[in-house]
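In this view, the complex is presented without one of its protein chains, the others remaining in place.
Take a look at chain A:
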Amino acid sequence: MFTNVIRRCFVPCLIRRSLSIVSNNSTVSSSPIRICVIGSGPAGFYLTQNLLKLSQTIPTTIDIIEKAPVPFGLVRYGVAPDHPEVKNVINTFTKIAEHERVRFIGNIHIGKTIGLKELQEFYHIIVLAYGSSVERNLHIPGETTLENVFSAKDFVGWYNGVPDNAQLRPQLNHTDQAVIIGMGNVALDCARMLLSSIDDLAKTDITDIALDTLRQSRIRHVILVARRGPMQVSFTIKELRELTKLNGVQSMLNKEDFNQIDQTMIDKLERPRKRLSELMLKTARTKQSQNNAERFWYLKFWRRPKQLNGKTLVESVDFEHTESVANGDFSDPNLSVQPNGTIETIPCGLVIKSIGYYGVQIDPWLPFDTERGIIRNRQYRIDDRPGFYCTGWIGRGARGVIAETTTESHTVAKRIMEDVEQGHLTNLHDVKSGGDGLIALAKSRQIRCISYEDWKKLDAHETNLGNAKGKPREKILNIQKMLELTAS
């Protein structure tokens, strides 16, 4: 307890003293350190929360910049409509956004309307937290020429109200079979949207357009196909369990796919992978008897898509069967596979590709690893760019749920404050204008910045619109309309 007392008095003292060494003046500079966070999803908000906590004795301001007119990133546009509890984090984010040292600035596209380098005029520290918005492609014949073939990113964007995906128009009433390529959580989300009862979906914030289309859907069989085996699936247990418990929906897992898994193999696994494998095993081995089942989902392993077939709409997918390479370990998460010569054709009227995402290089000045789709960084410090950091998917790759990003943000915030306290940043004594300067520059380029208060007006409008129909909200799909509603 005594050490606690010392820690609480001594450390802030040390910080103040080291700051005055950094600044040229003998007293601590009263001009605050300006921090800019680019991206207002979980990465951006949790980092801000942690920075606030660690900078209570150092004058700092934190601006969260967002490309869209609305905050929250994938929490708004990625999390499935039937997962409202995951969106509870928005309440935490709201408290952060309304903190006196935080300012949300929406509708600013860094790398397009304002250059990354230009931000240095207004901010001492810049953190990139803008996620991974580009989907991976298969690069196989038919992928870009046939209709009703979508990336999961676009399909999710469509049912979640992303303005760019409003005109997607998937056709779901001419076919009873859909193929989803990939076995991650996004693939499961898409499967669940196609299989859930309309009555359940009608009470969520799914867009009305999607609801109407799904209401007329004739899809009864959803087949998820993966390149490798059950021990390499990317989805996590909560999402899988949900699918096994869906009302009126039957799981159709093949027992034979799990024959190679024995108790020895299971016992060697880390807890999350162990429990996931056990659940799949149980689902495959239990005799399913949902008599009222009208819809079915399947997991098919060891199949790599070779080409998509059809005249105008997709009609089937050719898969080549795969097998583990020589000496491959069945339970190795990084297992490599090779084709074994057999081809199988699976008929379907809808194809959704869900094979991962990567990030974009928003500015050529940003050191970027194009192959991995992440910013080049060492321990969250961007290579050769003092004062620049990254957090979230854009720094580590597009994997993991919000919890992992939250955990990571503690470390990133600590790293940044370490650099501040140890004098690694040489510009901290410069007086910078932060958000005031940025907004003035944006105005001069005819960009209207959206404040958090502006967002709350749009938020209230969407909520009222939705409540009238028994939904938590009805998302506005048109950017112009969004901007108008933030001004009213």
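Annotations for the structure displayed:
The definition used in the following text is that contacts are C-beta pairs under 8 Å (C-beta built on N, C-alpha and C of every residue); 3 or more make two chains touch, one makes a residue touch a chain; residues count from 1.
Operating definition for what follows: contacts and distances are computed from a predicted model.
One chain of the complex is hidden; its UniProt record names it "2Fe-2S ferredoxin-type domain-containing protein", one of "MOT2 protein", "Vacuolar protein sorting vps16", "2Fe-2S ferredoxin-type domain-containing protein" or "tRNA (adenine(58)-N(1))-methyltransferase non-catalytic subunit TRM6".
Among A:83, A:109 or A:429, only A:83 touches the chain that is left out of the view.
Only one of A:325, A:403 or A:487 touches the chain withheld from this view, namely A:403.
Across A:271, A:287 or A:311, the residue that sits in touch with the chain not pictured is A:271.
What chain A contributes to its contact with the hidden chain is residues 1, 4, 46, 49-50, 53, 83, 85-86, 88-89, 91-92, 236-238, 241, 271-272, 275, 401-404, 406-408, 410-411, 414, 418.
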